[in-house]
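Data first, discussion second: the structure below is written as structure tokens.
Here the complex is missing a single protein chain, while all its other protein chains stay put.
What follows is subunit A.
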């Protein structure tokens, strides 16, 4: 079976702990700086490129010029990218620690499919047409499927393959339902084909305010779980001996992951692989300590998401490639690389 953190990543030549901590802290600051740069790029680059001083003007001295309006539009998109990226990264890191499975990813676990099925139900059978209306259905669908995969995957005895297969199976079943509805209802097809690829372009301030509470609660919960999850990585028995409450930690972790991923999916549509890739990359230089993995994931995931969004705007000018497509095309090969790197005995 797959186990967390392959040995070569753990076997660093251990330098003195204080020095290492300093390096990690500096790394965190550098990451924040990179994030700021990417966020500025996300505001500046698009169908109409803006110079940096125009961005500055729009951000801090908004006087209603054309440039300022563009900045305002792109600002909400960037903010949503920041929030959703952080949420996806955190939920991925928590799920990977919880299942002790480096392949866990909210998209792979069928949470996205649950959200999609709920949204298409809302459009076709309940007549919901506004994006803000979708949010709640997507959220409910994600939560229901998250719970179902967790149960079918074997809850406490979940193994990587079982969870991945349970997620895939449920995704496949829900996908069939999705298609049946789209065949019968052209209006649903018209809306869903854009929603299901995952995009930041529909961001408005209203949506951001609606999902913000979930992002905050989920993030706080996820960061607070770092220590008990650390204990659980050492195995159930050791964790118990160290005083961790296994069931409570598991339930809270699943809750945090579902709230975060559900909110991100509700706001942007299903975006795969951000939650898989970033915690992995992070772990390769922080080691297995979740107290570092989680903050790093929360900062670097938006870097990836906004970066992919900017890339999608550059390659398909003046139209754009939805961010969900860019992340899947970038993330798929990484996933396959990860699968290949493991020895057969472990798989």
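The rule we apply is simple: contacts are C-beta pairs under 8 Å (C-beta built on N, C-alpha and C of every residue); 3 or more make two chains touch, one makes a residue touch a chain; residues count from 1.
In this text, contacts and distances are computed from a predicted model.
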| item | value |
| --- | --- |
| UniProt protein name of the chain not shown, from "Carbon-monoxide dehydrogenase medium subunit", "NADH-quinone oxidoreductase subunit K", "Iron chelate uptake ABC transporter family permease subunit" or "Paraquat-inducible protein A" | "Iron chelate uptake ABC transporter family permease subunit" |
| Residue among A:152, A:223, A:246 or A:311 touching the omitted chain | A:152 |
| Touch with the omitted chain, as defined above, among A:139, A:273 or A:296 | A:273 |
| Omitted-chain contact residue, chosen from A:69, A:126 or A:184 | A:184 |
| Hidden-chain contact residue, picked from the options A:55, A:143, A:208 or A:328 | A:328 |
| Residues in subunit A touching the chain absent from view | 103, 107-108, 152, 154, 161-162, 164-166, 168-170, 172-177, 179-180, 182-184, 186, 189-190, 193-194, 196-197, 272-273, 321-322, 324-325, 328-329, 331-333, 335-336, 339-340, 344, 347 |
